[in-house]
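What follows is a set of notes on a single structure, which appears directly below.
With one protein chain held back, the other chains of the complex are shown just where they sit.
Order of writing sets the labels: A and B. Residues in every chain begin at 1.
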Amino acid sequence: MRGRSLLWPLAVTLTALVAWEAVVAALRVKTLLLPRPSLVAGVLWGRAPLILEHMWPTFYQIVLGFLLSLVGGVLVAVLLTYSEIVRKGFYPLIVVSQIVPKVAVAPLFVVWFGLGDLSRLLLAFLIAFFPIVINTATGLTSVDDDFVRMARAYMGTRRQIFTKIRLPHAMPLIFGGMKISITLAVIGVVVAEFVAAQRGIGYLIVMANGLLDTPLMMAAIAALSLMGLALYGVVAGLERLVVYWQVRTETPRGGFA
Amino acid sequence: MLDSVVVDGVGKTYAGGVEAIREARFRVAPGEFLSLLGPSGCGKSTLLMMIAGLLAPSRGSIRVDGAEVQGPRRDVGIVFQSPVLLPWRTVLDNVLLPVEMLRLRRTDYERRARDLLSMAKVDDFAAKLPHELSGGMKQRVAICRALVHDPALLLMDEPFNALDAMTRDQMGLELLRIWDVHKKTVVFVTHSIREAVFLSDRVLVMTPRPATIGFETDVKLPRPRTMDMQEADEFNRYVGLLRHSIEAGTRP
Partner (left out) sequence: MTMTRRSFLAGTAATAATVTAGIPAARAQSPTKLKFTLPWIPHGGYTHVFVAKKLGFWEKRGLDVAIDRGFGSGEVCKTLGLGQYDFGSIDFGVMTNCVGKGLDLVAIGMLSPRSPLGIFSLPKKGIRAPKDLEGKKLAFATGSGDFQLWPAFVKATGIDDSKVQKVFMGPEALIKSLIEEQVDGEGNFYGSIAPSVWAQGLELNTMLYEDYGVKMYSLVFAAQSKTIKERPDVCDRFMQGTMEGLAYTYLHPNESIDIHLEQVKEFKGGPTNRDVVKHGQGVMTAMGLAPEIEKNGLGWMDPEMVKRTRETVITYMGAKDVPAAELLFTNAFVGKVKLTPAQWAGVREAVKRYIPVKA
């Protein structure tokens, strides 16, 4: 069943690539504007060491930024859930922090936090922690009253209710937030690299653009996309493991109800 | 012998001024199966919640096994209208939840949990997750959970409401069978007259809000109860009696 479900998206992607190749060749589009996918693939393969070298700093910053968002986001969500004072005071600030365009904030971060990894990590954190906060808080507070009442009837303490009921109940939502968050962490780190970095995939994309080397630029983008996809896949896989009790309703023929 | 439950002059008025219960006063003997019968919204669930220690009465007091109820208690088991099983726990782990909450040693109670499941005829599903069980089976698990920590008092709030009529009858029999083995005091809330008669030793009828105990009768049918009894005249006499008292209570 898994093998079959992989074939269809692969087929669609391949068809798109073939169409792209054909259109570029037929219309004789300049390489500067839009290179053929075969050319991009060639660069991706041929200059792989360079691309991999730049993928690594981006990768570990994404992962680190994401983990920070996860821990920080859950902590903030717990605080918001259990303290009315915190919620009333800080919630508007948190929302505002999300509305500010990160591209505008990135140069400021560089001035405040320097050119090293810190400003990039903070930008990734800023972008990625909000979905976790929202989803976790919703998950923690949306527990059916019946469950809480049942736990209280069996003399559950507040702490027990939190760890045995609210937290597990929130897991599906937390993972939903994590899936959004990992993609945002990718965006956050790369945007920060556009603005101020000496290495990384974002840096490579900007450099290639500056040199008018569109094939390299697209190869870097392709590599970045693959990395983002892989990271998302890891989180989704983890979700299937941890949130094992979610029933996916399927119609008999394998579609979704 | 000390009464299992003493409800003395209990009333409940909500914050908005709604008086749900004007006055309730009754006793439950140890090992007795008592039903609280009444139409929906007459406050019988509220009364049960107060016995469970989940709600505080506005007036009066409730004593369980001689001690005043001031909050949830270790020696009470409760079953709600919906099973409220934790979807991420196996059936067995769900049954053992009270043991965890009360910080008792799991190993001491695991045998008992399995025996209860076995008696409720769901032991094959011990390792399964709740979503794999039918409604009736889930409610049976909930009953096992209510009994795992060997409480003296079992409170049941219309537990068979969500089930269809046939399953409901079956569950009633199952409950009586389990109760027979573990002789607990049971306070059973229902709006079904037939169910109240079938299961109980005694039935209290509650009037609509502001509620009081409007009527009371013993049910002197032999035990063990069987399905056939529901055809018998004596059974239906009790049913008629209770129906009239309910209608009288709702007279404007």
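The rule is short, and it goes like this: contacts are C-beta pairs under 8 Å (C-beta built on N, C-alpha and C of every residue); 3 or more make two chains touch, one makes a residue touch a chain.
Note that the structure is predicted; figures quoted are calculated from it, not measured.
One chain is not displayed; in the complete assembly it touches the shown chains A. The chain not shown here is touched by just one of A:Leu33, A:Val96 or A:Leu241, and that residue is A:Leu33.
Of the candidate positions A:Val110, A:Leu126 or A:Val190, contact with the unshown chain belongs to A:Val110. Where chain A meets the omitted chain, the residues involved are 32-33, 46-47, 50, 53, 107, 110-111, 114-115, 195-196, 198, 203-204, 206-213, 216.
Note that in this section only the chains that are shown with their structure count from here on.
Mean C-alpha position of chain A lies 49 Å from that of chain B.
Within the complex formed with chain B, the residues of chain A that make contact are 144, 146-147, 149-156, 160, 164-165, 168, 171, 244-245, 247.
Touching chain A in their complex are the following residues of chain B: 52-54, 72-74, 76, 78, 80, 82, 84, 86-88, 97-98, 100-102, 129-131, 149.
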